[in-house]
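Below: one structure, written as structure tokens.
As you look at this complex, bear in mind that one protein chain is not there, while each of the others sits in place.
For chain A:
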Amino acid sequence: MSDVADTPTPILEIENLRVSLPKGADRPYALDGLNLTVNPGEIVCLVGESGSGKSLAAGAVMRLLPEPLVRMSGGSVKFDGQDLSTLTEAQMRGLRGDRMAMIFQEPMTALNPQKTVGWQIDEVLRLHTDMGAKARKARALEMLRDVHIPDPDSAFNAYPHQVSGGQRQRVMIAMALAMSPRLVIADEPTTALDVTTQLQILRLIRELQASQGSGILFITHDFGVVAEIADKVAVLRQGELVEHGPADDVLNRPRHPYTRALIAAVPDLRPPAPRDFSDAPVVLKAEGMLKTFKARGGMFTGKRKAVAAVDHVSFDIRRGETLGVVGESGSGKTTVSRCVTRLLEADGGRAELDGRDILNADARTLRAMRAEIQMVFQDPMASLNPRKRVVDLIAQGPIVHGMNPGKAREKARELLALVELSPAAAERYPHEFSGGQRQRIGIARALAMEPKVIVADEPVSALDVSVQAQVLRLLADLRERLDLSLLFVTHDLRVAAQLCDRVAVMEKGKIVEMGTVAEIFAAPAHPYTRKLLSSIPGRDWVPPVLKDDAA
């Protein structure tokens, strides 16, 4: 790493860092023996799945751990050659925001909703400099310009909710960089953003870092982002550093089995061999589907502008086929999934399930039809009633549709085996499972109704990449075995490329392009599709094909 140009002192030197967890946690140390160096002008990516302790590493550096429950119990953190544990709390406060800064994952919660954007940047300058009010304002506006916010003057006076998510993240970056810090810690700064915005933010971070020469510790779970931005990579598993080195080595020639497995789990952008469905009957057909959201006006304000969330959307899915609906947030892709399942009432158009109209079915017919079109939701925790046992959750649908409860529970237990969960899971409550296991329960619940179509709304986006690969494999396997049709809503083009036969690209409520995965990925016709594809983080990096085991 730095053995060639060893002259500059590293900005950040973490040696044998150990962070203790409270008694009764699943392991004694959140981090154990972590060694990490960040040199000036370097972006070091700390990669790990949820629970690997990567965010606590950031907390330890900033001395912002939730003490005394979680505390540093060993090792040292040196910032610019100075041991941070020797500093007083007041000295630490002086450092934070001035010479070390942090960018958070969720800019909406990291910004104070009650204060204007300008006030919050100003606060950083007020705390750490003795500039006058005018100079501070000029500097704040300059920062906003540097992060390429359109119209900095109006953004200065705006409240956080008045600017878009990507712009909020730009504001966060402006705040972090206002003092030209030596070290920036970015904790999943682009995870909450759309791909196109994500790419812009990643480029912005690179650009500003290059001009200021600060070192960046970039925490992420996404290997695509790593490929996009990293100079060096450190891979964490359960608090232990399993591999670190230059980005090129780790990404293309991983040595540790865990890194290899993680990289093998990253969905490939090359679609699998196409399957032919021209003979299969159409199971689900939507024609000119329409849904507008009218904001409910206040007593005096009157009606606000109606927004067309789904604007004349038409598609069909044949038996056994998977149609991916991809788009960014606000494109209307989730609304499509809610309309065809009648969780939302569409305003117009038609949708036919096996030749029968579902959008206009009366309550009784609809109840019967619901068995044939089932949903798998995004957040497996939120979509399972926390006060019901797993067996009851899965058996509930069949019981509602008149199956004998005893028989329904028996069937639920069989389904647990089908989704590769142990039979002991039946008596547990949802909170006792990990994310991937919960999503399996959600899938089992959908399957219990023996549906023809499953509508999956971002079913893997809340999961770690390795778990995501397993759930995708399970979905693909079940689809083949049960001859299921899938309407697969996702924002992740890598995932779509892996699972879908065809994709429909949505922008602002309209399907702008639809075709087989191979066609769309190889020769996108619509400019928006091209933009989406070119924004996939790490699109030039092809995960190496690794021969050995992937589990």
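For the reader, a short list of remarks on this structure follows.
By definition in this document, a contact is a pair of C-beta atoms (placed from the backbone, for glycine too) under 8 Å apart; a residue touches a chain by one contact, two chains touch by 3 or more; residues count from 1.
Quick note on the criterion: contacts and distances are computed from a predicted model.
Taken from the listed names "Peptide/nickel transport system permease protein", "NADH-quinone oxidoreductase subunit D", "1,2-phenylacetyl-CoA epoxidase subunit A" or "ABC transporter domain-containing protein", the protein name that UniProt assigns to the chain not shown is "Peptide/nickel transport system permease protein". Note on the undisplayed chain: of the listed residues A:292, A:434 or A:516, the one touching it is A:434. Within the full complex, the residue among A:233, A:261, A:489 or A:533 touching the omitted chain is A:261. Contact with the omitted chain, checked across A:129, A:212 or A:238, is made by A:238.
Seen from chain A, the chain kept out of the figure touches residues 49-51, 237-238, 258, 261-262, 265, 338, 341, 343, 366-368, 370-371, 374-375, 377-379, 382-387, 396-397, 400-401, 420-422, 424-425, 428, 432-434, 436-437, 442, 445, 449, 464, 466-467, 470, 551.
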